[in-house]
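Removed: one protein chain of the complex. Kept in place: all other protein chains.
The letters A and B name the chains in turn, as written, and every chain counts its residues from 1.
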């Protein structure tokens, strides 16, 4: 994007109302207004344009960005690190192995102890139903109290890097990819998007991706279909959010147990494995009771259950049934690719390979989405600050 | 603190003599003169004031701050990272697992190999009596030699992040908390502070906190009481330091085996568990001989021994016996809180809870204390440099 267009976009932000994002967290997309979602997407695009034009976006001359990953991660970890570095913040990992957390520290105490110079805290905690998002809110409450009580000079804001309910940095990156593919939000009305379960030989993938997708994509007047085998339901409250969204934007939200039905005439398909909500809940209880034999037994049961649905694969045949046979194929990556990363997986190798470049681009928005979330929570007047950046144009690289 | 007051404090530094801190390490508080201690405390306050006024203190445009933690840590690790980042240094962990240290490298060699662009080295090594502080001096000697010999362009200075003898970044933060609570060092004369042992269900906590506290707090004319059950003596040489300090400042230093006596009429109480010095010495020998069965047996013995003193708890009753029933309760955190983090611990939950905010504030000084230690060892003319910073006022955050 040219600097001219970026400048226009910066001015365009004035038409949106997003002042409540200042000093607030980003935990669930459906807690944000339509204007706030739009502002986040647009600021991400603006930041990308500024960087592409070799403009440094180092708003912080010092400060920490705490990262707390309770699950393995490559792309989200690097996206968060990239976003923090872009803004001038240094990532400091809270490695619960290295730290004294296991020694009986409370969340409230630890949250304050790591935040004396922290401007932002990014958390990934997606393994147990009812836990991750709750934990983030506990941390947020703790540092807000710490700031009010004079312990912390600044109020660190939180970014949800994936929880049990939502994965906002993913779904927003997905959305930016869709918007840029279709040339703007205004062109999405009536488009059909299929968020469907797909078979994977691995066990217990989080529900936050499909939930995040139906919770967000239903806000743009699209026809959103959620498809999965029986037993692979997502959290009922997220279904309610999706239904409500669809109603208020003139779109639709439908749940089906047929992958074929979901793909039929779809403009966008997002086939991806996840664990059934009820099983995840059971697992959380077993974990809470320290019943590791129970967890193993459940795992076996689930894998067997999964194996009944090997036909839920994004094949060339299914792709042919989409609009013009050319639906936009999406995935949060890494995908389980049949005959590549496993014997039978989520997607046929030829389909995946055809969409490799768009898939990488989809992922490439994440650092900018995260940077936009941080910027909108820290900067009081984003229009003025971004405008000044674009005008002064400090160089990112002097070579 | 206002920028005006900070400027006055900067000018006030001229009355102190601390030029020997330049290019020197910070290993034990009692190796520093009264003026040097005062300068460190004041610079910490000044740095906090500058940051609170959104002034960037990035004195280094590049450079590394090496961290070497031989024991788990959350707050000291993050405090060190915060301090380094504040000054513009990037933390680089020497993870002895990842590195080749186990492959027979000598301390001298490793110290030089990691220090080509290191301005500061922070070390935590508190597990074995006679080892930690000795190790720090070895590292310091190695990099001083390396600098003299032309291997290292700069002489990295060391900060003791906790050793077997002292925990200066903790005791200095504690002191800043006391000073700010009582409105200045000048108001401490005659105040009674009780550094007392307390029961904990865990084993082998370092002695460096109580030793650091009595080694420092005896320098301000206070009446310092060290209380512990028989067998929980601290290192005799530190007791001597404390006695000598007290004598020269018109204060007192007393050792007692009664917690009640220590609390009676105290202005400040610091109840905290530690391992007995003699046992720690024995453990170091066992460790040296690779006698891990012996270590296990000793551990059992010590836990049983500990359990004889469950009555050493900071209860509401004990608190009532302090001045006005309202002594300042202190702890380096995390505390073992009865019925919260353990069945029986160092402190009653209601006492701890009442002092939660002051305790967090106590901890919040540590990043600034560490930054002050680094600054005073690296900057030749701190009055001029800090004065220029306050005048130019480069922004920490441009948002």
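The working rule: a residue touches a chain if its C-beta (ideal position, glycine included) is under 8 Å from a C-beta of that chain, and two chains touch if they have at least 3 such contacts.
From a predicted model like this one, the values you see are computed outputs, not experimental measurements.
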Looking beyond the chains shown, say which of B:38, B:55 or B:114 touches the absent one.
-> B:114
Touching the left-out chain: which of B:19, B:71 or B:90?
-> B:90
Chain A, residues in touch with the chain not shown (by the definition above) | 48, 51-52, 56-58, 69, 72-75, 77-79, 81-82, 85-86, 88, 90-91, 202, 333-334, 336, 340-342, 357, 360-361, 363-364, 366-367, 394-399
On chain B, what residues meet the omitted chain?
-> 59-64, 90, 92, 94, 98-101, 103-106, 109-110, 112-114, 116-117, 119, 146, 149-153, 375, 378-380, 385
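Here is the rule we go by: only the chains that are shown with their structure count from here on.
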Counting in whole Å, what is the centre-to-centre distance of chain A and chain B, each centre being its mean C-alpha position?
-> 41
